[in-house]
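Here you go, one structure.
A single protein chain has been removed from this complex, and every other one stays in its place.
Entry: chain A
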Amino acid sequence: MTTKEQRKQNVQQSFEDRMEYDELLNCMRCGFCLPSCPTYLETNRNEAASPRGRIALIKGVVDGVIEPDQDFEDQLNMCLGCRACEPVCPSGVNYGHILEEARDILESNKKRTAPEKAVRWFAFDKLFPHHQNMVRVNSLLWFYQSSGIQSVVRKSGVLKLFPDNMQTMEKVLPPIPKPSDLKSRPRHLHAEAEQKARVAFFSGCLMDTMFMKTNDATLSLLQKAGCEIVVPEDQACCGALHGHSGEKDSAKALAKRNIEAFESLQADYIILNAGGCGAFLVDYGHLLKDEPEWTERAKAFSEKIKDISEVLVEMDFHKKDLKLPKRIATYQDSCHLRNVMRTHTAPRKLLSSIEGVEFVELKEADHCCGSAGIYNLVQEEMSMQILDHKMEKVRDISPQVIVTANPGCLLQMKMGIEREGLGDQMEAVHLVDLLLEAVQ
């Protein structure tokens, strides 16, 4: 038997052993998920690119009807993991869990080249889990932007050697904070209004480096809303990138670190401002389901997770005096915030309550923008196709501001504006940055 055949057999065996058959059977193939699936729609209704189709493919491998061939793997990779199929599924199929397990099986049976291994080891084991390393990369980016290298590189045309969206991405990266600003932030902040709650802040790895300003804004809003805040130092990356990329073991280790960091704080809520992280944090119970000593602790942790917008509404922040110069604003949902954390009215409520802001709903705001973690880098073509269709909808309502609630979506919408050449007419901002501007 060749190594390739051996690998196929191993994969097939792992699918048989590891996939939960009841969960697969729970999909009764009614097709209610089809209209919610971006890749199904973008492929002119290819059943294979739909949630029902992907579950059928996985079940097909488990049942031994088809082999786990390249088409199968490509199809699973093409899924955005936006999980828009979950809220519309009357049978309550946990598609996200099925997908994650399947990807993990494929990943753990993969033979990677040495450079690939090195890059993954660096990103998943060294970079994201360690704040200090994130700070170092951040410093490099800062140096790139502020030293003059950026303008030299741009002029040199070297960027043309990179794929299109990498070039655009390079353009839309926010101004990177100076290394000296990435100071260790205060670990304890007092409420600036009558104290209504004690909350813990989950700072996130990307949010606490590249988007540090947004994190600062989040803390400030929480203080104004009446929150005492603790920011535990030993917290880690949420593990979402690992989990979605088939690095489940690393994700578990990070989950445990976070549970330990937060569980003794006696916080009413654990707050964050990135839907992508939030969705992973609320699912720690599932991630650690095979480790009974952690299940209860994970559950207690997850129950406290809340998006900043939900907490602000709960504390009547939208009834404060919020004001901005006249503008039309729209909101692009963060898929995981909407489909997993089920938060979608709070951000809209907050936006609508700002005097001067006319909130206009974006058609299909609940459809993914194509960012989806690192999807826009690894599935460039589909991601850009989705983004271009998204921008058509944006053009229909011509807002001055596109508001988002997750760093990935924020960068993607910035890219969309850049690609369409609309930079002089509109901007993309994170909800909390806009709110801080409105309250000041």
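The rule we apply is simple: a residue touches a chain if its C-beta (ideal position, glycine included) is under 8 Å from a C-beta of that chain, and two chains touch if they have at least 3 such contacts; residues count from 1.
Quick note on the criterion: contacts and distances are computed from a predicted model.
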item	value
The complex's invisible chain, by UniProt name, from "Glycolate oxidase subunit GlcD", "Oxidoreductase molybdopterin-binding domain-containing protein", "Succinate dehydrogenase, hydrophobic membrane anchor protein" or "Branched-chain amino acid ABC transporter permease"	"Glycolate oxidase subunit GlcD"
Option from A:90, A:292, A:325 or A:421 whose C-beta touches the chain left out	A:90
Selected residue (touches chain absent from view) among A:65, A:193 or A:397	A:65
Contact partner of the left-out chain, one of A:31, A:148, A:356 or A:423	A:31
Selected from A:53, A:81, A:177 or A:276 as touching the chain missing from the view	A:53
Missing-chain contacts mapped onto chain A	22, 25-32, 34-35, 44-48, 50, 53, 56-57, 60, 65-67, 69, 71-72, 75, 89-92
